[in-house]
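Please read through the structure below; I'll follow up with questions.
Note that one protein chain of the assembly has been removed; the remaining protein chains are unaltered in position.
And then subunit A:
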Amino acid sequence: MSETGNGSELPLFTYTLRLADNALVLGHRLSEWCGKAPILEEEMALANMGLDLIGQARALYTYAGEVEGEGRDEDALAYRRDAFAFRNLLLVEQPNGDFAFTMARQFLYAAFAHPFYRELVASRDATLAAIAAKAEKELAYHLRHAGEWLVRLGDGTEESHRRAQDALDELWMYTGEMFEVDQVERALIERGIAVDPARIGPEWDETVSHVLAEATLQRPRDGWMQTGGRNGRHSEYLGYILAEMQFLQRAYPDARW
């Protein structure tokens, strides 16, 4: 199959798909909070952030389909691929856990994705640059929101501090994958299309250190990092997301209403 990452895919397709899958899977995770958030304002915030991410995913999937040129649209890419064909980071598919866990995951992603999309605005690929121009501004709000919550939780009660610290400790091993570069990306970076994540590293470090210090939280030590999502090797959790998200199109292919 062409989706297994056997090297026959166009690099730009793979690259765009990775960005789209990150946005869709994290957006879907946030949508799982609907009706369950701790306070009304947070209900709105989580849904708003989820909506931003799913909107970014739609634009990216549409473009990926155009790049591929085989007639797949955003729905085909979102609903008609199995887990091995998804290229998202393992970080974004991790279950919501408690509120602190969701905010820590959001913070770690946004602290990377915000400067990442800001750099992508300068891409030589005009469509990626245009999508990035929107995403960058949306992610700035996500970063601020999640960052403020980490400070509130970390510098809050004993219990909120413990939960926020546990979340960071558990999620830390998924942060290394954000900075990986493979051959697919190396070629695109050299052509000025993709962002070299090494350029994001210092800012990510600074943002994380700054917020964690303010939150009185310990920055976990870099240890062994999980990897594989970007090449279709996922944790068990992605399958459950897809089972729910794709159910209708699997049960009733081509259903329209």
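Definition applied: a residue touches a chain if its C-beta (ideal position, glycine included) is under 8 Å from a C-beta of that chain, and two chains touch if they have at least 3 such contacts; residues count from 1.
Everything below uses one rule, namely that contacts and distances are computed from a predicted model.
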Identity of the absent chain, which is to be given by its UniProt protein name, from "ScyD/ScyE family protein", "3-isopropylmalate dehydratase small subunit", "1,2-phenylacetyl-CoA epoxidase subunit PaaD" or "ATP synthase subunit c":
"1,2-phenylacetyl-CoA epoxidase subunit PaaD"
One chain isn't shown here. Among A:V25, A:V67, A:A135 or A:A164, which residue touches it?
A:A135
Touch criterion as defined above, residue of A:L77, A:L143, A:A215 or A:I241 at the omitted chain:
A:L143
Touch residues of subunit A, complete complex, unshown partner
41, 44-45, 47-49, 51-56, 58-59, 114, 126-127, 129-131, 133-135, 137-138, 140-141, 143-145, 147-148, 207, 210-211
